[in-house]
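Of the protein chains in this complex, one is absent; all others appear in place.
Labels run A and B following the written order; every chain starts at residue 1.
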Amino acid sequence: MPDATTGEEARGSHEPLAVELSGVTKRFGDVVAVDDITLEIGENRFYALLGPSGCGKTTTLRMIGGFEDPDAGSIRLHGEDVTGLKPYQRPVNTVFQSYALFPHLNVFENVAFGLRRKKVPSAEVTERVGEMLDLVQLVGMDKRKPGQLSGGQRQRVALARALINHPRVLLLDEPLGALDLKLRKEMQIELKRIQNEVGITFVHVTHDQEEAMTMADTIAVMNEGRIERLGGPTEIYEDPRSAFVAGFLGASNLMQGDRKGNAATLQDGTTIALPEAGAAGVDGDIQLGVRPEKMSLQAPEAAPPGANSILATVVDVSFIGVSTHYLLRTSWGADLVVVVQNLDDERHAAGSSVAATWLPQHTFVVS
Amino acid sequence: MTTDTATPPAATPPGAGQTAGAASSKSKRKRVPYLLLLPGGIWLIMFYVIPMIQLAGVSLQEGSFQTGYRFTWAWGNYSAAFTAFGGHFIRSILYAGTATLLALLIGYPLAYAIAFRGGRYRNLLLILVLMPFLTPFLLRTLAWKVILADSGWVVGVLQSIGIIAENGRLLATGWAGVAGITYNFLAFMTLPIYVSLEKIDPSLIEAAQDLYSNSRTAFRKVTLPLSRPGIVAGTLLTLIPASGDFVNAQLLGNPQQLMIGNVIDSRFLRIVDYPTAAALSFTLMVAILLIVIPYVRAVGTEDLVA
Partner (left out) sequence: MKRFLDFARHHLITVYMVGALAYLFVPVVVVMLFSFNDNRGRFNFTWRGFTLKHWANAFEVPNLFDSLVKSFQIAFLSALVATILGTLIALALVRYRFKGRSTTNFLLFLPMATPEVVLGSSLLALFLTLSIPTGFGTIVVAHILFNISYVVVTVKARLSGFDRHLEEAAMDLYANEWTTFVKVTLPMILPGVFAAFMLGFALSFDDFIITNFNSGGTVTFPLYIWGAARVGVPPQVNVFGTAIFVITVSIMLLTVTLQRRSDANVA
């Protein structure tokens, strides 16, 4: 639906952005919660702000929603500067972490709340609430009070209450945090379906990397009020670029090395080939990394030619079912984790010497 | 796409006037709490703070009702008042203190019983505790006059088992006054204690027992310390009104052993000796604050007012 946004297109020459933050900073007392963030979120995206608690992701979301005013910088929604506008003056809606359903109103009136404020005729309200309850699969629940609903149902009401207003952007603050694991998995798929169906930009705050990777098409990893890494889930997983992102998104083995051109030398003299792409960088001390599942184990003499290889001793073996996790120790005392799928290969016993090998293109360099 | 139904934000020319708008909304937000406080705050200042200053002023006046009073820094009012009514002061503190202690001894187990043994009847029991206070205060006090009357069965029973002498009485004794105060303020003691006991997570007591405390030690080391805010609030809510009360002393107590409240009442309203009455009243206020403030310091007003 590229033609819906006519007003903004007249102003900007290029494709309109759903959300633009430029140089946004927010302080609480001495604490800088959000530190000079600039961010562009395109139309019809499922965008995730991912990070540990206290990284500033929720504050960023609250500034887009209008619940906090930035100390510096500006916020635009579809090209329009909304900095300083009240929440009720912004074409965005929020799904709150605790849902914030009005306990004194039933499901119908909760969902209809925004329409009533905009003085939508009552017949249309009834119709649109009905459609919305249908979309979130809560038909027949309209007379219940929030206290009579399960966690998952409340979540759906909160979603319906926000979506019914056709916001230009939907903000979700840890929307699945209060649900149990099984329900969370279901709702992840559900949310993605709804986003596809309504075609609205979703900005989703979460601390759960798996949740972000499952749902979002773009992820901004935040740390200490800044954006550490921005990109698609695959892109930022395969090339995290910083030690923080490498550690926060899945597990990784990080090693010190001395870089010379397209190769690096480890402490025991092993030479590691670096990937062709992204090889630009200065020579000298670097940190390189490789994901545990990218490695495989062989007998020391069986290392395939052309692969990177490190000699190590098996310290511990845990059988997980779908895979086996090995804890290795290198000759210089560093720990490595290797995850091997259980494909009927021989297992390596604790104490045995092995070669951990991987393809050069699976190596990444972090700052 | 249905974005056309969304209300467009109030059009502001991009970049222009944004910071000014944000700044004015911020200062507006700062004013809001003061506006909310204003009417009530004015009331408190006009009818609490200023009257207290006025009271202090009157206590330092000289003169008589017939000739009028003049402010003369008459500190002598205080020493004269204390010489004449020091006994009443000490008796008031003693009576109020005894009544508070008795109310604590009666009220704590009651609150404990409701909180931990009340089960699903807790709310009902709480209502039962409050219910008697729906009859007017003076009528309840007068009812005790009936119950403790010389010809009543309470006196009769106590005489026959020898707790009081053959011609002994209960009414018009200091003890009857103390008993009246204890009864009348029991709810103020029981409720705050109940509230703090009710908040205690029973698993804390189980944890104490798991960690080798018997029930008595668990009570001493866990329940009692956790209910301290309730005890503090309850004793204050009993002690403060009790110290100034003159109804119980007048209706039930010994007419020769009145409390300071009786003196203030009669000096102000019948003898019209305003400076002495004001001096006594102000001294009572200061005495109460001297007792209460260190007590409150330990807990914080926020906790008491919250």
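Everything that follows uses one rule, which is that a residue touches a chain if its C-beta (ideal position, glycine included) is under 8 Å from a C-beta of that chain, and two chains touch if they have at least 3 such contacts.
In this text, all values refer to a predicted model and were calculated from it rather than measured experimentally.
Looking at B:I106, B:L158, B:A172 or B:I200, the residue that reaches the missing chain in the full complex is B:I106.
Residues of chain A that touch the chain left out of view are 65-67, 86-88, 92-94, 96-98, 100-104, 113-114, 117-118, 145, 147-148, 161-162, 165. Residues of chain B that touch the chain left out of the display are 7, 30, 32-34, 36-37, 39-41, 43-45, 47-52, 54-55, 57-58, 106, 109-110, 112-114, 117, 123-125, 127-129, 131-132, 134-147, 149, 151, 183, 186, 236-237, 240-241, 243-247, 251, 260-261, 264-265, 268-269, 274, 277-278, 281-282, 284-285, 288-289, 292, 296, 301-302, 304-306.
Basically, only the chains that are shown with their structure count from here on.
Rounded to whole angstrom units, the spacing between the C-alpha centres of chain A and chain B is 56.
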